[in-house]
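Report on the following structure.
With one protein chain removed, the remaining protein chains of the complex are shown where they sit.
Letters A and B mark the chains as written, and numbering starts fresh at 1 in each.
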Amino acid sequence: MAEQDGTQAYRRIYTLNLGPQHPSTHGVLRILLDLDGEYIVKADPIIGYGHRGHEKMGENRQYKQFLPNASRLDYLSGMLFNHGFVLAVEKLVGIEVPERAKYIRVIASELNRISSHLLWFGTYVMDLGGFTPFLYAFDDREQILDILDSVSGSRLTYSYCRFGGVTRDIDSKFIDMTRAFLKRMETRWADYDDLVTKNIIFIHRTRDVGIIDAELARQYGVTGPNLRACGVAFDVRRIEPYEVYDRLDFEVPTGSKGDALDRYNVRFNEMQQSCRIIDQALDQLPGGDFLTKKVPQKLGPPKGEVYSAFESARGLSAFYLVSDGSPGPYRCHIRVPSFGNLNVLNEVLPGTLVADAISILGSIDVVIPEIDR
Amino acid sequence: MSYFKEIFYGGLSLIEGMAVTVRRLFRPLVTVQYPRKKIPLSSAYRGHIELKVFEDTGTHKCIVCLNCEKTCPSGVIAVQGVKLKEKGPKTATNYVIDFSKCSLCGLCVEICPTQTLQYSKEYELVGETQSDCVIDLLARLAKQAEAREAAEKKTQGLAA
Partner (left out) sequence: MSEGLFGSEWFRLILGLLIVLGFSQLNALFLVWLERKVAGHIQLRPGPMEVGPHGILQTIMDGIKLVGKELILPLKADRKLFFLAPVLVFMPVLVGFLVLPFGPSMIIRDMNLGVLLVFAFSTFTVLAILAGGWASNNKYALLGAIRSVAQNVAYEIPLLLAVMSVVLMVNSLSFSEIVRSQKSIWFIFLQPVAGLIYLISATAETNRAPFDIPEAESELVAGFHTEYSGMGFGLFFLAEYTNMFIVCAVATSLFFGGWNGPFGISLGIPGVFWFLFKTYILIFVIMWVRWTFPRVRFDQLMNFSWKVMIPLSLANLVVTAIVVKLI
């Protein structure tokens, strides 16, 4: 397809499919690119390849039977979603949660957030061509997976939270392992800094690449570290605190320019802040029950609806449950952050090089199965 | 001037990165050659469910209340049983799970009124057809009992 513009030159635009089989581990994403030489003229993300029908399954199951589904929505933040769903149902039914259980859930969620960011870090640098930080990040992530395995029995899809608490109590082994992990990570930040953050090649590949300004982010519904990198300090844990986040002291890191380097730095700082949260939560951990005993097996929630938001690793996620009094939801909708985050590519990619497209896509940190549910 | 500064500091950052990598070269390895060495599982590990043997009865305590079958979100469990005495509980005669559909949520283990279900520690499961994933828990229980008797006989034989 040849186009003529005013200066009598013609450009040939050809279509390239950044296909569903992608070398980077984001899931099954397809971006239809219109290229003019090396520059992208139009970008169109196409989703739907990973639809599994979670929302329909939600309608046909009781509340507690949806628990395994929640972890599998965004499998990298399985604990965060598990936690979020349980919060939504507790809000709907009105269940009280013992203090110890709240602290345990917060610790497990923050560990999951660190492991999700570590995985993002590894795969992002691998997309850019450096293969080694991926393995270093996974080595650290193994420690987290071992910690969560020791208490929940599972490494990726935890069904650890229940309505009113958690399934198992944490013991001293868990606390020791977590403290050892926090101590180990303190030495790791400097290593990652030397290896990646200060590396001139990495900086050249991420600085001023894929700039999203705050107004564009607001229009597309971008949340999470992408929004914070644009300078907007929006974090659900600060704006609408749930569980015990109002008692814990942590900063919300923000960037200024909204380029890929800022997003990288925001996520890196978030990992360090999560370590701070876990440290404080372990210090403040009270005794008591880990599961409230007054929850009936067949929940009979009142008629109504609830929209419960929480901060997952990728941004603002929420469960919207509509109840008509039956043991299962009438409608179960999940708000996922990756949907807005991905669609901003429509505006950001045109004008960039193809090589930059990979860098931008990696820095936005999408998980496609979360979008397709 | 900033041209030269960027070259110099950029080169320095590359050297620092290389120092990190070469340091790791001399640290111990973190992987394990799997079939030759195995990693011990955590005590809370969730494998597929199995029936627990109780000390007082010497066998399981399943009363075929069908709570597990009804609460499973994926339709994994199939239980059948008969009443042995007229005014007693039922006993299971057939307890089969289809592990290809199980999502290891643990709802069945929690809801069992007699606590007769527990997680096994099986992770080296391999099968070639779909029917290989169907596990008969009563047969498994019998096999475990045989293995225990054989081990006891062996220790008795060694002691005698």
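To be clear about the criterion, a contact is a pair of C-beta atoms (placed from the backbone, for glycine too) under 8 Å apart; a residue touches a chain by one contact, two chains touch by 3 or more.
Since this is a predicted model, take the numbers as computed values, not measurements.
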- From A:47, A:128 or A:349, residue that would touch the chain that is not displayed: A:128
- Note on the structure: The one of A:158, A:181, A:202 or A:339 in touch with the missing chain is A:202
- Task: Name every residue on chain B in touch with the hidden partner chain.
- Result: 7, 14, 17-18, 20-22, 24-25, 27, 29-31, 33
- Message: Counting contacts across the full complex, list the positions on chain A that touch the omitted chain.
- Response: 16, 18, 23, 125, 128-132, 135-136, 139, 195-196, 199, 201-202, 204-205, 353-358
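Note that in this section only the chains that are shown with their structure count from here on.
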- Query: What is the distance in Å between the mean C-alpha positions of chain A and chain B?
  - Reply: 28
- Item | Partner chain A, residues of chain B touching it in the complex | 6, 9-11, 13-14, 16-17, 19-21, 24, 30, 42-46, 71-73, 103-107, 110-111, 119
- Query: Which part of chain A faces chain B closely enough to touch in the complex?
  - Reply: 61, 64-69, 72, 132, 136, 139, 142, 146, 149-154, 157, 159, 162, 167-168, 191, 194-196, 198-201, 297
